[in-house]
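For this view, one protein chain was removed and the others were kept in their places.
Moving on to subunit A:
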Amino acid sequence: MTKHWGMVIDQNRCVGCWTCAVSCKSINNEPLGIFWNRVLTGEPSASASVSGAPPASQAIDVPHGVFPNLALAYQPTACQHCADAPCEKVCPVSATFRREDGVVLVDFERCIGCRYCLAACPYGARAFNWEKEQYAPDFPVGYGRDYRTGGRLVFTPVRPVGVAEKCTFCVERIDVGKKPMCVETCPAGARIFGDLNDPASEVSQAVNRQGGRQLLADLGTRPSVYYLAVDRQGRLTD
């Protein structure tokens, strides 16, 4: 049976430290201003969306509620690697494609920069290279070289102008048996990665046991990323 790569993010462990996002920037040499992975500050009960959210990180860590009855949760948000991916459907040149193992990728050589995918993604997971981007340091860091799958260029350290980009599940790492960098680096152990088609895998078990929640599930995009919602049971104050 083919694999279906998926991820579980445990919001009970996530404390919004952004280490996942910064390691993602580092391994993927993301240009300044571009994030494949962001950590949203939200309410524990609802799923937050990044589309049209207030600018920058001005409201980071600001809780909901009225003192002292407050709530605060974090939702790291990147490409959800949807099984029914709107970005893939709208791409007029099939630059966005979904591999058999569920990983949704952008072919940098095919992308024509129409940005339909940016508009179609309900998670705001994509970014666009409008111009020659700035990087810091000003040499490529992280993986540092091109990566092709099935002959298609799905990673290049210095981005061509006019292409869309997003989380690749660190395809160059998972193809050699490593975990995506955000999973590897999460200091809280909040991320699990594995094969959703294998019922014995840690991801499948976490979803089955704890009832993983997909973001904006009612849209029918069938994401491969599941969130374990904050469980307030057993708290001493409520």
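To be clear about the criterion, a contact is a pair of C-beta atoms (placed from the backbone, for glycine too) under 8 Å apart; a residue touches a chain by one contact, two chains touch by 3 or more; residues count from 1.
Criterion: contacts and distances are computed from a predicted model.
Looking at the choices "Putative transcriptional regulator", "Dimethyl sulfoxide reductase DmsA", "Phenylalanine--tRNA ligase alpha subunit" or "Carbohydrate ABC transporter permease", the name in the UniProt record of the chain not drawn here is "Dimethyl sulfoxide reductase DmsA". Across the interface with the omitted chain, subunit A contributes residues 12-13, 15-19, 21-23, 25-27, 31-35, 38-43, 46-68, 70-74, 115, 118-119, 121, 124, 126-131, 133-142, 144-146, 156-158, 181, 184-185, 187-190, 216, 218, 234-237.
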